[in-house]
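The block underneath contains the structure these notes are about, expressed in structure tokens.
All protein chains but one are shown at their positions in the complex.
Letters A, B, C and D mark the chains in the order given here, with residues in each chain numbered from 1 onward.
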Amino acid sequence: MAERDKRDVILQVKDLNVSFRTYGGIVRAVRGVTFDLRRGETVAIVGESGSGKSVTIKAIMGILPSNATIESGEILYGGMDLTKLTEEEFHNIRGKRIGLIFQDPLSALNPIMKVGNQIMEALILSQKMSKKAARQRALELMEAVGIPDVERRFNQYPFQFSGGMRQRIVIAIALAGDPEILICDEPTTALDVTVQARILELINKIKEERHLSVIFITHDLGVVATMADRVNVMYAGKIVETGTSEEVFFEPAHPYTWALLSSMPDLETKERLFSIPGTPPNMISPPPGDAFSVRNRYALRIDFEKEPPLFKITDTHYAATWLLHPKAPRVEMPEALKTRIERMRRRAVGNE
Amino acid sequence: MSDSTYLLEVKNLCRHFTSGRGKNKLVVKAVDNVSFGVKPAETFGLVGESGCGKTTLGRTIIRLYDPTSGQVFFNGREISGKMTGELRRYLTENIAMIFQDPIESLNPRMTVEEIIGEGLKVRGVKDKAEIRRRVVEMLKKVGLNEEHATRYPHEFSGGQRQRIGIARALIVQPKMIIADEPVSALDVSIQAQVINLLNDLKEEFGLTILFIAHNLSVVKYFSDRIGVMYYGRLVEVARGEDLYAKPLHPYTRALLSAIPEPNPLTARNKKRLDYDPERDHDYSREKPEMVEIEPEHFVYCSPSEAARYREICRSAVKAGD
Amino acid sequence: MGNVRRSVALIVAVIMMATLLAACGGKTTQQEPELKVFRTYLTSDCPILNGHDSVESSLQVPHDYCSSPLYRVYPNEDGKGYHYIGDLAEGMPIQIDEYNWQIKIRKEAKWHNGEPINADTIIYSWKMLLDPILANQMADFLATGSITIVNAREYQRQGTENTVAWEDVGIKKIDDYTIQITTAYPNTAEEVCAQFVDRSTFPVYQPYYEAGMNESRTQTTYGTTLDEWMGCGPYFFKKWEFGNMHVYEKNPDHWLADLFHYDRVEVYIVPDMNARVQMWESGQLDYFVPDANTIDRYINDPRMVSYESLGVDHIDINCKNPTNPISGLIEYRKAVYHAIDRETVAREIYGHMKPTGTYVNGQAGILSPSGLTYRESEYGKAVTEMVNQWGPYGYNPELALDYMKQAFAKAGLSDNDVITLKWICEGSDVEAKATGEFLMEEFERIFEGRIKLEVISTAGMSATQFKRTGDDKWDLSPNQWTRSLSRKFPYMCFYYYLSTYATAPNNYFDEEFDAQYAVCDAPELKNDYDRMLQETKKLEEIYLEKVIHVPTVQRVVYEMFSDRVKLPVDRYIPGLGWGTIYGDIVK
Amino acid sequence: MLKYTLRRWGAMMLTMFIIMSLSFWIIRLMPQSIFENPEVAPEIQRLLEAEMHLDKPMWVQYYYFLRGIITERDFGRSVKLRPGMEVFKVIVSRIKPSMVLNFFSLILAIPAGIILGTIAALQRNKWPDNLISFLVVIFISVPSFVFGAVLQYLFTFKFPIFPTLYNASASSFREMFRSLTLPIIALALGPAATIARYLRGELIETLNSEFLLLARTKGLTRTQAVVRHAFRNSLVPIANTMIPMITGIMGGSLVIERIFAVPGMGGQLVESIVVGDHFLTVALLIWYSAISLITIFIVDISYGLIDPRIRIGGEK
Partner (left out) sequence: MIVDRNNLPEDIRDLPESCFEIVGSEDISDEPFKTEAIGFFKDAIYRLRKNKLSVIAFWLITAVIISAIIVPHLTGYSPTAQNLAYRNLPPKIPGLEKLGIADGTRILTNRPKASLSEFPEGSIIQIVREYKASNVDMVDVKVDYYKFVGVPEGEYHWMGTDYLGRDLCTRLFLGARISLLIAFFAVVANIIIGVVYGACAGYYGGRVDMILTHFAEILDGLPYLVVTILFMLLFGSGMFSIVLALTVTGWIGTARLVRAQFYRFKGREYVLAARTLGVRDRALIFRHILPNAIGPVITRAMISIPGAIFSESFLAYIGLGIKPPNPSIGVLLSDGQRVLLQYPYQTVFPAVLISVLMVSFNLFANGLRDALDPTQRGEI
């Protein structure tokens, strides 16, 4: 990695391992996740439900449920290791330095509290603002996230808002502490397409205006393409591929990424979809070797025995698959994906 | 009377929900004067945002709700009239439904065999072995195996459960399937499985499908013709390619423009269109109605809008030339 | 909204603090330590202070302290007997002739509000007591007590008919301070005094009595609260916390003030027995009556005193139960009579009471001129003897079985038939219920399975009321009726079982019995005590022969006084008891 | 909100009316006569009955009964327990100790239950939780009359800290209150335990909710988050337990009152039923129903206050 880049890194997750105690046994939800976030960039984490992406960011925010433990790893931020912080110390980080946007804006807002108060609350309690100033600031925030008629809306309750508006409130709350990092946990999954587009635009706009660094979690590749500078693909608690958006979308190296990219139809898809057979692994006893191997039609024998390391492809592009090993047979990405990428490139050119 | 070209024909169907009484009476027009037809062996996609009434429409057709007004014909027979035992039988023999939520849609207290076999039982199949045989057969068709028959839903993953749901719908060999958001609650990697499966089965059984979804890409991929719904109304109906190539109704355009493209090069620069009925239409003088702008391309518009849309189509054709 | 919440929270906090403080606050120091306070209790409060219409004996307590009767019983100097003293009355009644007595009212007598009490007051009170429309339940006590006032009963019972005028009643005002009473039979002065010690004859305060009267003059609210009641006794009724306590304070201006020594009397209303025991044990009460459950604890205690009461517990027998084929048979009644192990019932279940196979109580006759009770007399003894010949207190299982077999035969029942008898008792009557449970086993054994007893508690109404709901609802029912007049005229115990008594507790009537009662009740026997006992013996014999009902237990009253109370007498005096209200508090 | 309140009020009044009618009919159908005095001449009996309209057909009686209550709070006169006294007066005379007892039991039970429940929820599965859960179960399971008797034995007899009986004539409120402490505690234990149990469950659920997570990601401390967010939200379902709790307290008081000689409504009700003082019984029944209805009403309203969804939803 280049020197310049290192200086810019504001958050670094190193070999994070998180597990949960459950009735059935220990669920190893996050297994050695490593990534970093640089100033002003948007890093996306893509994966299916249960892949460990939400757990990762909960670990960063220090809001893991009580049955979860961080087994090992570091989360470095501003010279601190967040995994070692006490609850007390975390208060100075949560909200003020790192903001979080939730997946479901309905359950994330207190149903019986006025939205204005919910925004103000953070300002008053953790930033010790006066009530009047906090109100002023809250109104500004509401305006900033595109809520019309703020004076009236200020005194309304969450249930009086539409889904998109609620999400705007959640964003306003996240921004209240003026954080430098914004973590978005599937912020648009529960929303309609048109609303989603608007929220994404809003997040991008805010990011630019406030020079935020964003960690964006989603399972929707379309959203990733819209938002991310860099993409981490997670599967079964591991990052299987990481790279810039262009790299991951146009030169995917991991079979899982291939499958992801080609499994969803776009508006021009006509050919049979490339589907991933089988089901995601049980994280109580993840399979040895590459967790994806059992569903992978390109699985090598070693995939079932040994975990692949992250092979470096370019300075920014890494993938954890034995297919990148020099001795591995050369496997082309599926034909369907090839045509799709081709089409995408053409479109991009066409648009320009 | 119904058009014999359609297997399912919906005519001016309305379904209103009312709450409160007197001055407080509140009417939600979940489905408001909707008309369309589905041809045999065709897949008709219904797309729209949550709350637009597409689910209500599907449920009204299969008579989970009673229509407020309007008619529905199936194979020429009206199925929107008074509910009789005979009609119920007719309906259940011909139309089946697939539901959205793979967790919600299977009774947790019943085994897979019981769930799938229930339709047979209702139809009077009493022989246990026969039920078993057909359940297993169906399970195999949806990619599960015999061993799964004795299991309870909670043991399955989302995709598997959805396949069980499909098996339940298909075991009674209906002519038509109403698939209500069958993939939207599934993980990305599983969605493709289910879509492929549906596609295969459609071929195999020659099914007619009413496919309801909010994801335009999926609908487009899966359907022959697509209807776009907005607040209880069908605003545009067209063949898939036409709709994509020549979206006429401003709402359809907005919807199309909002789809995030999995293409980092174009996604960010994409121009998003907004739809605001107040701004985009002026219905104060002219009343809108469904107008066939092109063959098989209907748009809900006023006469003046229709003229404008025709113009757009013509120019598009020219451009295409 | 926020402010509201905050203030609510504040209030809650304050209340909690107050609770805490109040709870932690130590005992407050005893105020006025020199006062002589007598602390006693009632098991339930007086429903009303109007003595005219309430049969509750609890009324006697506040009346004795806070109101004044014409006469009081007062212990003799030697502490061995008692005599009557005038309270509102000035001296003993003056005999005018054989039937007429004059009572002088004390000139200084006055209500607690200072208004004078005179002959008009008394006559008004009695007129109201006897008022035919008001239909007071206690009217009989004035009309036919130890003396019978001419036409009083007739006046009271006439209803709306207006056949007897008030002027015809033997109560006349002679002057402002003299009342003349005309009796139906010759009496002694003591007998006249005895008539006017009961709470019903205490004066009522006319203004309040009238103010409380309803339009049709069928009811008055006199005495429902302290504000609607007026006292005139040696104590002021200071506080009436209904259901909780009474406080009486000494009235130093009362004409008999010297006879009363307590400065203050506190009457607690304690329905719960455990609470009573705890209060007695911790010295919060000066007086205590143990019950069947607690008697064991005190039975050897020297502070415990006892005397036989007027009450004899007995079992009423339903002779008209249509569902019970033997119910009308005398053999059945005799069988029941002989099947009861009275010793066990009285000693174990009732707790140190006396078994009895006869009905006339141990106190009957005690106020006779000779002081000889019926039971102590040769006649009474003879009956007891007769009973004991059957078995101890009439208990004889073989005889019982024999009679029952006869009854069965008479009713045409085989030996395999089983008859279920319904034992009706009030749920709150612990002893009656326990007796039922006891007899359940006993009858099964004695009658060799022919009889089954079913214990039914009549929660929700009195057993008497329950029995009135139908003859098929009951067979046996424990009961206790007392007539205080039997202290003087023993035969009066049987009063309630005459066919002439409207609401007789059982439904067996016998002409011979009625006739014999009339013989006893003849005026001439009133002055021939020996003959009365003789006739009473006959009456009791008929009673036993016909088994009008089944006597079981002679109740004994057990009482205890704390050491700090000095009583004016050193032994129990019939008719006076312990003279509790004249007692004193010693260190 | 006003409309919502009015509607609830209307519903309550209707229920009240039906309850009044119901109790009238139930009581009148009981196999007991109103008068029980053998000494009274029949015509006087009739006179008395006429005065109370008892000689008329049931429907007419019912009319007089309703008219009496609605127009002049006239519930008739007591015939047995307080002969001649107006039933309304009887009730009024008994309200004070009953209300003090019931009200303070509630006042004690609610915060105590809330505190215990909160501690248990926050210390979930640690020893305070286990201890509280144990106590809660004991308090719920032992009948209050046993508690009453045991408390009385312990704290008035063994360790005489409190007076044995209710002291109605106490010179100060404090003194009177002291004499009510034990019955209040005896009555409050069960409800407090109930609240604690419910609150614990609700709080645990709320503590796992997403908005609490959001609250914490805002930078609120755990305590702030719990107090400001979890608490009020948990109170909504707790309000539901209030209704059975209040009737429970009233039911319990009918026994406790006896043990501590508190001249309250509960004891009066049982007595009146037992001796068949019908007018009093009906009035007390109505009174009790009114209390529970008012509770329901208050709970409904407080729902509205706590939960804007109901309040504002109600305006639409």
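The working rule: a contact is a pair of C-beta atoms (placed from the backbone, for glycine too) under 8 Å apart; a residue touches a chain by one contact, two chains touch by 3 or more.
Quick caveat: nothing in here was measured; it's all calculated off a predicted structure.
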{"item": "Chains on display which the left-out chain touches in the complete complex", "value": "A, B, C, D"}
{"item": "Contact with the hidden chain (one of D:Leu116, D:Leu293 or D:Ile306)", "value": "D:Leu293"}
{"item": "Absent-chain contact - pick from B:Gly45, B:Gly119, B:Gly158 or B:Gly232", "value": "B:Gly119"}
{"item": "Option touching the unshown chain, where C:Leu226, C:Val247, C:Ala434 or C:Val519 are the choices", "value": "C:Ala434"}
{"item": "Residue touching the undisplayed chain, where the options are C:Ser457, C:Gln480, C:Asn507 or C:Gln534", "value": "C:Ser457"}
{"item": "Contact set of subunit D toward the excluded chain (per top definition)", "value": "15-16, 18-19, 22-23, 26-27, 29-30, 137-138, 140-143, 145-146, 149-150, 153, 247, 250-251, 254-255, 269-270, 273-274, 285, 288-289, 291-293, 296"}
{"item": "Where the missing chain touches subunit A, by residue", "value": "22-24, 277-279, 293-306, 309-313, 318, 322, 324-329, 331"}
{"item": "Hidden partner chain, residues of subunit C it touches", "value": "273-274, 277-278, 293-294, 296-298, 300-303, 344, 348-349, 426-428, 430, 433-434, 436-438, 440-441, 454-457, 459-461, 563"}
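To be clear about the criterion, only the chains that are shown with their structure count from here on.
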{"item": "Chain labels contacting subunit B and also subunit D", "value": "A"}
{"item": "Identity of the chain that, by mean CA position, is farthest from subunit B", "value": "C"}
{"item": "Where subunit C and subunit D are represented by their mean Cα positions, the distance between them in whole Å", "value": "38"}
{"item": "Euclidean distance of C-alpha centroids - subunit A vs subunit B, Å", "value": "32"}
{"item": "Shared interface positions of subunit C, touching two or more other chains", "value": "none"}
{"item": "Multi-partner residues of subunit A (at least 2 other chains)", "value": "none"}
{"item": "Parts of subunit B lying in touch with subunit A, wherever the complex brings them together", "value": "49-50, 157, 159-160, 187-193, 195-196, 199, 214-218, 220-222, 244, 254-270, 272, 275"}
{"item": "Touch list for subunit A against partner subunit D, complex", "value": "61, 63, 65, 87-88, 91-92, 94-96, 98-100, 102, 104, 107-114, 121-122, 125-127, 157, 159-160, 170, 173-174, 176-177"}
{"item": "Contact set on subunit D toward subunit C in their complex", "value": "30-32, 36-45, 47-48, 51, 77, 80-86, 89, 93-94, 97, 104, 107-108, 110-111, 149, 152-153, 156-157, 160-161, 164-169, 174-175, 177-178, 181, 184, 258-263, 267, 273-276, 305"}
